[in-house]
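Excluded from the complex is one protein chain; the other protein chains are retained at their positions.
Order as written gives the chain letters A and B; numbering starts at 1 within each chain.
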Amino acid sequence: MNDPVDSFMNFDLISRYPGLVKKDQRTGYSGYIVEADCLVQFARAVRDELGFDYLSMITAADYYPDDLMDVIYLLYRTTGGPGILFKVQVSRLDSKVPSLSSIFAGAELQEREVWDMYGISFEDHPDLRRILLWDGFEGHPLRKDWKEPLFEEDSKPYKDRWPAGKHKRQEDLNPFKNNVSYPIGFEPEHFSSNNEKALYDALNKTSGNLNGSLKTDQIIVNLGPQHPSTHGVFRMAALLEGETIIDLKPVMGYLHRSHEKIGERNTFLQNMPYTDRLDYISSMSNNFGYALAVEKLMAVTPPERAEYIRVIMAELTRISSHIMTTGFLLNELGAMFTPSLYALEERELILDIFEEVSGSRMMCNYFRFGGVVRDISDSVIEKIRKLVFNRLPRKIDELDRYLTHNEIVRLRTEGVGVLTADEAAAYSAGGPLLRASGVPYDVRKAEPYSIYDRFKFDVAVRYHGDIYDRYLVRLDEMRQSIRIIQQAIHDIPSGPVMTGKSQYQPKVPAGEAYGRVEGPKGELGFYIVSDGKQNPRRYHVRAPSFINLTALSEMSKGEKVADVIAILGSIDIILGEVDR
Amino acid sequence: MTEEKLNTSGLEIPKELENVIQLTTLDRIYNWSRRNSVWPMMFGLACCAIEMICTAASRYDLSRFGMEVMRPSPRQADVIIVSGTVTKKMVPQIVRLYNQMAEPKYVISMGACANGGGPFKEGYSVVPGIDKFLPVDVYIPGCPPTPQALLNGLITLQKKIDGESISKVRWYQKNVEEGIPIPVLGPDLMDPRQYDDISRFGRIQSPEIVDDDHIKNEELDENDTGVAS
Partner (left out) sequence: MDGSGIIRGLLIPLKHFFVTYIDDLKWLGKKYFKPEGISLRSSAETRGIFTVQYPEEKLPVPEEFRFIPFLVYDEGQDGSRQIRCTACGICTKVCPPQCIWIERHNDAETGRPVSTPVSYTIDIDLCMNCGFCAEFCPFDAIRMDHDYELANTNRYEHDVLQLEELLKPASYYASIRPENYTREEVRKAEKLASKTIKTTEMDTANPN
C-alpha cells in the first residue's frame, strides 16, 4: 500500500520505541509492526502527537499454516490526508492484544468482531462478547483452518463442476440435511441455552434513579429483530426507566451471511457481485470501493471515460440512497408512507438508469478492474441529464419544502440524539453522521480518489449533531451530488471504458491494499491481502453502517423510546452491510 | 385486478337480475374473499426486502391486489414473505413469527436465498432454504426478484388459494397441528426434531467424513423427519 506518511514520520516512531516498533518489510505491505506490549502507548502517541484522531478500521488476518495472525489498525486524520497503518502480530494459539477502546471509543464493536471471527481476545475490553454470531457458537469462523458444514473446497472454482458436473445439493450430503455440524459427542438433551444472559448482564443497570425519590423498576425491552422500523433485522436491547433509555446495546448478526469467509474463497472477480449485496441499496458505491482496492494491487487505472461513468454512477447511488433514507426517516417519525412514497418514486427513476446500464436494478455488478462492463449510450446520458438538470433538483426542493419547516419534524428531531464533534470522531462515525456533528470529513475531499479532484463541490456540514442536522446534511449532499453529476455529464469524454481486456482470472500481485470511497453511509473500505493466488487471502469490508452503530448507545442514553427509532433511522444503517 | 366473475358458469340468471343476484359456490366465494385481502406481514430480511418495499410503493402498488395492508404483527397477517437470506441466528424468530400467525397462513419464499440459500448458501451462518423449517407455498426465483416477479409470485399464490376447498383446508381439520418446534441456537443451529440424530451423528464433524458416510446417510433416510414438507 502506498503510504506517503512514512517519509516524514520515520524519524519519530521507530526510534522512539526501539525494538518494539519496526517497519513492515514484507513485499507489498506497508506500515508498522508494533509489539503488543507497547500498542496502547503507540496508539496514544499516534493520536495525540501526530494527530491521527480517527480510528478507521480494526481487523485481523490469518496466515495459517504459519503460526501468525496480524491485527491491523488503520488511522486517519479528520483534517484529511493519507492514513497510518500498523499491525500487531500474535500467535494463533495464544492470541491476546490490549484493547484500544480506552483511547478510541470506536474500537469497541470492531474489536468484538475480531474476537468473534478470529478468537483474538482484547484485554481490558469493556464488553467482549460475540457480535455477529451468538454466544455459544463453536469456533471462530474466519480462521483459515475452520471449515463450515457445507465446505466443498478451499478455493473456487470447484473441481467437480466441470467436466464431470453432476448436480447435487450440498446439504443433502450432510446427515442433517441442513447446513449444520456439531462438536464430537454433543448431547442436545443436556444442552441449556442461555446465550442472552451475557447481553442482559452487560446492560449497565446501575446508572442511577432518574425519578429522584420515586422508586421505579428498570426493565429491559427488546426492539427487534422483527420490528417494522429497524430497517431489517436489527435488534436493540434497551434498559428503560419509564420511557427513558438508561442503557442500550445494539444486537446484530441476524443477517450475518459469511460475506468475508465466502469472499476469501472466491476469486477476485467473483467478489464483485457479492459486494453488491453489502449495502444493497447502493451497490455501485460498493463496486467502486472494491474495484479501487484491487486496482491498487494490480496497478491499473481505468480510462478517462470509465472514470466519469464511475463518478456519475456513484453519485446517482448517493442520491438514491439519501432520498430513500430521508423518506424513511419520516416514516420513523410517524409520517407513515407519504414522504417515503415520494422518495421511492425518484429512486425508481434512478434505478431505471442502473437497470439500463448494468442490467439489474439493485445488484449492478457494473465495475470491473480497470473500467466498467459496458459503455453508457447517449440515450442514457440524455436520461441522466433530464434527471439532474430538471427533475431531481425540483423534487429535492419539494421534499425540502414539505419537511424542513414542518413543526412536528422539527420538534421531534431538533436536539435529539446529539453527538458532538469530538464524540463523533472518537466513535469513528462516518458519512453524514460525522458531518452533521461539525466534522467536515469527506473521503472525496480528504483523500480524493478517482477523479473527484476535478469537480467543484462542497462538503456538506452542519454543527448541531442532532437528527435534524443529519437530515439537512443529506439534503445538502444530494444537491452537491447533483452538482457533480452536472459537471461530469458536461465533461464526459468519449473513448474506451476498459483498460485492457476484462479477465475472469486477473493476475493480482501479492501484497495488501486498502481502497476506500465515500459511500452514502460513510467511509466504505476494502482491505485486501493477496498472496498472488487467484483468491484473496484476506478480504475485509470496513462497513460504515456497522461502525456508525458504535455511537448508537451513546446517542440514545437519556432519550425516549420513540426517539431511539428516529435516531436509528438517522444513522441510516443497511443490515447487509452491518452484519455482512 | 380485472373484474372477478363470481358466478358459477352453467347457472342461469334472468337478464334483469344479472347485477343483483350472483349464484356461486361456497368454495368460490370463500376463496374469492380471501384471495383479495391477503395481508402480508411487514417483515423483511435482506436485499429482497427492498424490492418488496418497492413493490408496495407507488410504482407497482400492492394495493391493487388488496395486499397493501402490511401488518407488523404476525397475528394480523395472512402471508409471510420471507424476503432475503435466512440466517441461523434469525431462523428461531422466523419460526416463532410463523407459529404466531393465525390460520389461514401462507409462506412465500422470495429470492434465491430464501429458496435454497442463494449465493450465500456455502456460508457457515446461512440456512439453505426456509423450507427446511416452514411449509412454503410459493417460491419466487431471482436474486433479487424484480417487483414484477414478486407480483407474479403473489398472483401464483392467489391461484393457489383459488384451488382450495373449504372442506379440505387444513385449518378446519379435526386434529390441528401444533406449531413448528422452534430451533435452538447451540454450538450450531439445532432443530428439535433432529435431536436424536444429533446425538447419533454428533461425532461427525468434518465434511470429508460426511461424504464417506453414505451408510449412515441411508440409515437416516428411513426415518427422516428433518425436512418440513
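What we mean here is this: a residue touches a chain if its C-beta (ideal position, glycine included) is under 8 Å from a C-beta of that chain, and two chains touch if they have at least 3 such contacts.
Only a predicted model underlies this, so the values are computations on that prediction, with no experimental measurement involved.
**Student:** Of B:R71, B:R96 or B:K160, which sits in contact with the chain we cannot see?
**Tutor:** Checking each option in B:R71, B:R96 or B:K160, the one touching the absent chain turns out to be B:K160.
**Student:** Thinking of the whole complex, not just what is shown, which of A:D67, A:D201, A:E398 or A:D422 touches the missing chain?
**Tutor:** Answer from the full complex: A:E398 touches the omitted chain.
**Student:** Touch as defined at the start, partner being the missing chain; which of B:S33, B:S73 or B:Q148 qualifies?
**Tutor:** B:Q148
**Student:** Contact with the hidden chain only, please: which chain B residues?
**Tutor:** Chain B touches the chain not shown through residues 2, 58-61, 64, 109, 112, 115-119, 121-122, 129, 131, 136-143, 145-149, 151-153, 155-156, 160.
**Student:** Extract the touching residues of chain A with respect to the undisplayed chain.
**Tutor:** These residues of chain A touch the chain that is not shown: 152, 156-158, 161-167, 169, 266, 269-274, 277, 338, 342, 345, 348-349, 352, 355-360, 363, 365, 373-374, 383, 386-387, 390-391, 398, 401-408, 410-411, 502, 504-505.
Methods note: only the chains that are shown with their structure count from here on.
**Student:** Taking each chain's centre as its mean C-alpha position, how far apart are chain A and chain B in Å?
**Tutor:** Taking the average C-alpha coordinate of chain A and of chain B, the gap between them is 32 Å.
**Student:** Please name which positions on chain A make contact with chain B in the complex.
**Tutor:** Listed in rising order, the residues of chain A that touch chain B are 132-134, 136-138, 141, 147-152, 169-171, 173-189, 191, 193, 195, 225-228, 232-233, 253-259, 261-262, 265, 273-274, 277, 280-281, 340-341, 344-345, 347-348, 361-363, 575-576, 579.
**Student:** Taking the touch rule as given, give the residues of chain B at its contact with chain A in the complex, in rising order.
**Tutor:** Within the complex, chain B contacts chain A at residues 42-47, 49-51, 53-54, 57-59, 72, 84-85, 87-90, 93, 97, 116-117, 119-128, 132, 143-144, 146, 184-191, 194-195, 197-199, 201-207, 210-211, 213, 216-217, 220, 224, 226-227.
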